[in-house]
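One structure is given below, encoded as structure tokens.
With one protein chain held back, the other chains of the complex are shown just where they sit.
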Amino acid sequence: MDEVLKAVIAVDGAKVSFGAVRALDGVTLRVMSGECVGLVGHNGAGKSTIVSVINGGLTPHEGSVSSNGERLERYGINAARARGVRCVFQELSLCPNLSIVENTRIMHRDLGGFGWRRRAAEIIEKSLDAVFPCHGIDSGRAVGDLSIAERQMVEIAMAFSDAGTPPRLVILDEPTSSLDASLARQMLDHVRRFVATGGSVIFISHILHEILETSDRIVVMKDGRVVTERPANGFDHHGLVEAMGTVAKEETNQRPAHEQSTAPLILSHQTAGRPFSARKGEIIGLAGLAGHGQTELLLALHAAKSGTWLPERDPLVTFVAGDRRLNGVFELWSILRNFSVASLGDLSRRGFILTDKEETKGADWKRRIEIRTPDMGNRILSLSGGNQQKVLFARALATRAPVVLMDDPMRGVDVGTKQEVYAIIREEAAHGRTFIWYSTEMDEVRLCDRVYVFREGRITAELTGDAVNETNIIAASFEGVAA
Amino acid sequence: DTSAKKIALSNNYAGNSWRQAMLTSWGKVTSEAVKAGVVAAADPFTTAENQATEQAAQIQNMILQGYDAIVLNAASPTALNGAVKEACDAGITVVSFDGIVTEPCAWRIAVNFKEMGRSEVEYLSKKLPAGGNLLEIRGLAGVFVDDEISAGIHDGVKQFPQFKIVGSVHGDWAQDVAQKAVAGILPSLPDIVGVVTQGGDGYGAAQAIAATDRKMPIIIMGNREDELKWWKEQKDAKGYETMSVSIAPGVSTLAFWVAQQILDGKQVKKDLVVPFLRIDQDNLETNLANTQAGGVANVEYTQADAIKVIESAK
Amino acid sequence: MTALVSLFGKPWIWSWLAAFVIWFLTIMVTLGASTLGLSQAALTFAAFSVIVGIGQMFVITLGPGNIDLSVPATMTLAGTVALKLMNVENGLILPGLLVAILIGLVVGLGNYALIKALRIPPIIATLSVSFIVQSAAIWTNRGLRIKPPSMLAEFTTSNTLGVPNVAIVALLISLLAWFMLHKTVYGRWISAIGQSMPASRMAGIPVDGTRFVTYLFCAVLASVAGYLLACFSGGAALNMGSEYLLTSIAVVVIGGTAVAGGDSNVPGIWGASLFMFLVVSMLNTYGLGAGIRLIMTGLIIISVIMLAGGRRAGMR
Partner (left out) sequence: MTARLSSDAMRLAIPALSLTLLLAAVFWLQPRAMSYVGLNLLFNLAVPIALATIAQMLVMAVNDLDLSMGTFVSFVACVSATFLRDDPATGMLILAGAIAAYAGLGVIIYLRDLPSIVVTLGMSFVWGGLAVLLLPAPGGQAPDWVRSLMTVKPPLAPMAIVASIIIAAGAHLLVMRSSLGVLIRGIGGNQRSVERAGWSIVAARATAYGLAGFFAVLAGIALVGLTTSADANIALRYTLLSIAGVILGGGEFIGGRVSPVGAVIGALTLTLAGSFLSFLRISPDWQIGAQGAILIIVLALRLMLNRLEKREKRRR
């Protein structure tokens, strides 16, 4: 009981359902001051939903929220904020049209009054300096002009910033998804510093080593329940994966560097740096620090190889989005329509859609890639983030396009699913498909046959076969920085 | 001598055949006057939409361009007063016609719209002494001309109480709008003996009524050719009788000559009245013959006509 | 019961319901004597709104900001030029129609050229084009009203089995539109573009081609409506399209099409078109003045959209 008294926030028996879906099925979670709680679970396990409960955005249908032993009856966003609860949401949630300073004003309600701009600038700059030393971000810039990584940095700094009510509990829902290794490191270090001074953190990530090395305690969720809860040193990577309910697969090793140079050239592109080319059946990685031109290359390849005026009978490329809200999902549509939109050419005759064929193909892929839904006719938004991402994968893989462009598509996808997708990618590559894959995760880059490393919008290095390893990639990513 | 003087026409609307006929008459008469050296220029300007604000800006531009006189068909009798006053203050002669302005410094060439409306009912009272139900088709809501003609019609009904207006719709002086509005109200109306109109809407009303199995009432016509032609066809087929009242679009040329006379130093009264154009059963054919196919029955004025109008007003 | 519930989930039901209530109130004035007359008139005049409304709906489906303000001017120009070309001769009916369609194509081309090449927001681009088109209509014959060929005038003003011919034409066009939206790849494409243009592009949809065709389609429907209306009302007038600017937009949104794009609705266009005509007729019938009539029209539009409940979630 005195555990409850000490808890910064304690949720007891929270139940939340969205229609028929039970997002939370009686979750009890406590966060003490001075600890970092790691929260893991498969896609749709209910992590984001519990976050919404804690930050006051969602009132559970059953269960209670208390703080320092006091049961909070009218718990809402403002009550949460007043208690120092701050949140970095899974999707970016700043106003892109406002400057960083103005966003700071929005985040801190009681920052008003004459001269607020100056004060807001001080607050956010102080926090940025603390979390990401040498960040180089000017607080007068509009958020929309920032790269996706910079935005995430600002958002994290915003959560740790102090404008009167100091942050006591910071919730980080997949905060490192767009950060490269060095920035993620800085953030994790800051989390430890914050915890050391008595702050609390809830840390959600699918990158398990981050969880393992940063958390004090790890809570594993599955299907809306907490299934395991243990101090972090009670888990190893394998054990954690097992606890999440996914069958731990063999740690993927690098593919045997088979003979690729004889395969026919399928795509080449002139870039600012080294020339880019791709051969049939290759898996090509685009690596380097986040936001250094990898996405731009993918967009350029896509634009160069697909017409915008006439329908393409045999498209050369297809695309898997990473930023699914921006260029991935069609929000009004069902899962099926979202899946089939890229292959309508094959699912129609003389412009008329063959509905039967569409449904068969949809059912086929639902099975193949395990999209967790009772009905492909449900709206795409009824899926959790990770499952939406799987639909986007299925959409691309179901086309006949010989080249698949992937823009860091594994963001927010759980470990089990990742392994399944990797297997599909390898299988398709073996059948002659080419994958061009931008990833911020080293594990994924290591799966590639060949890797182009980017630095400041240019390709600065090309690594093949055995040369594709962490040391070489990091060396190439920072090439020129030291000089 | 006005040979060095420049006159501008400020017109607020060009979207119907009446206005097009008005612009054509202006072009025809003024180009001859310019050629003959009576005036140096007579440029027509039209605004894109029927808006007082836009026309006010147009008048202000004319002030900047240094015109000596502005002939004005106004979007509003009062909303242009500010701009008109500025023009007068800049020493410019402003002559308004058809859509006249109330600003005292301007001249007005007005049609007695009220009388026009009243005369329609008077005509009906002669044809139908027993009276009966009437349908009224009005013009564009909120516009001065519409309100005046309608007021005249209602005065007429007061004067001849055997008539009763049982329905009233806005036809916006356009055949298709009138047709639609009449078709919508017609099914719910009792028998009607007459349709009182504002011109530009008679043919539309006739078509809407013809589409039902009602007996054709007396529809007062305007001056559009299709109205006159339909009347003629009905007259030839079954002796249909009606009349037409309207204002001739050529009144713009009268305004032009009046402006020229004022610039020439003539003393002209601020308010001049022109008769409306009336066509009856017996002069229908002559008027129809003088009307361009698809056009509007019209009268154009000469300098001499203008002098006569000015004299008679004294 | 569930059928009824699902019926009320349909976005188009509200416009139909509103149209029906108003129709009923209007015929009750004459205790039902005006039923046939009013229904026929409503079908006739709704037909024109339906035709332009469908075109506008396709454009609005393309997503926020997409709208075609050149509809009225296109109607006017097509009507004017076609009637001038046909010159009251029955033999020239088909060439007249072809010329009207050609005008639609040219206007649509102009609209999309501006939107694409100059990146002008559609609302401004189509407004600019409409000014030019209106000028062209004035320039062609200075507003002279030429009569339609007699066969065409006869066709557009008469009924088949009690149903106005123009309504039959509109119905055929509606069926075509429904088919295009729900059964063809093109329909999927415009819905996708309306939800997210970047996502559509990345899904390999020929975005420019699809948008271009849609603007063409809208302009062609406007020109066909202009052609029919000019024949129906006995000649083209320079201002004949003007009331279809607001109407074409109003019928789309009242009919339940999402103004945010991506979701269109053909049956709703009919409900809304009938409604728009009947509202004016009812208020005229009840002898209300122009001011009251305008206020009531506005309030009814707002009530319908409130009942229909704005952006709906039930779409597949």
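First chain written, first letter: the chains are A, B and C, and each begins at residue 1.
Here is the rule we use: a residue touches a chain if its C-beta (ideal position, glycine included) is under 8 Å from a C-beta of that chain, and two chains touch if they have at least 3 such contacts.
None of these values were measured; they are calculated from a predicted model.
Colleague: Counting the whole assembly, list the visible chains that the omitted chain makes contact with.
Modeller: Listed by label, the shown chains it touches are A, B, C.
Colleague: Of B:38, B:83 or B:296, which residue touches the hidden chain?
Modeller: B:83
Colleague: If the missing chain were put back, which residues of chain B would it touch?
Modeller: For chain B, the residues touching the absent chain are 11, 14, 23, 43-54, 56-58, 60-66, 76-83, 85-86, 141-144, 146-148.
Colleague: To test your reading of the contact rule: which positions on chain A touch the chain that is missing from view?
Modeller: The list for chain A reads 55, 57, 77-78, 81, 87, 89, 93-99, 102-103, 105-109, 111-112, 116-117, 140-142, 144-145.
Colleague: Across the whole complex, list the residues on chain C that are touched by the chain not included here.
Modeller: Residues touching the hidden chain, for chain C, are 64-65, 69, 114, 118-121, 123-125, 127-136, 138-139, 142, 246, 249-250, 253-254, 258-260, 289-302, 305-306, 309-311.
Note that in this section only the chains that are shown with their structure count from here on.
Colleague: So which chain is the furthest away from chain A, centre to centre on CA atoms?
Modeller: Relative to chain A, the chain whose C-alpha centre sits farthest away is B.
Colleague: So the centre of each chain is just the mean of its C-alpha atoms; given that, what is the distance between chain B and chain C in Å?
Modeller: Measuring from centre to centre gives 32 Å for this pair.
Colleague: Take the average of all CA coordinates in chain A, do the same for chain B, and state the distance between these two points in whole angstrom.
Modeller: 71
Colleague: Applying the document's contact rule, which stretches of chain B touch chain C when the two form their complex?
Modeller: For this pair, the touching residues of chain B are 14-17, 19-21, 23-24, 48, 138, 141-142, 167-170, 172, 174-177, 179-181, 183-188, 203-204, 207, 211-212, 224-226, 292-295.
Colleague: Which positions of chain C touch chain B when the two form their complex?
Modeller: 26-27, 29-30, 33-38, 41-42, 44-45, 131, 134, 138, 141-147, 157, 229, 232-235, 237-240, 242-243, 277-278, 280-281, 284-285, 287, 290-291, 294
Colleague: Could you please specify the touching residues of chain C with respect to chain A in the complex?
Modeller: Listed in rising order, the residues of chain C that touch chain A are 183-186, 188-189, 191-192, 195-196, 198-199, 201-209, 212, 258, 262-263, 313, 315-316.
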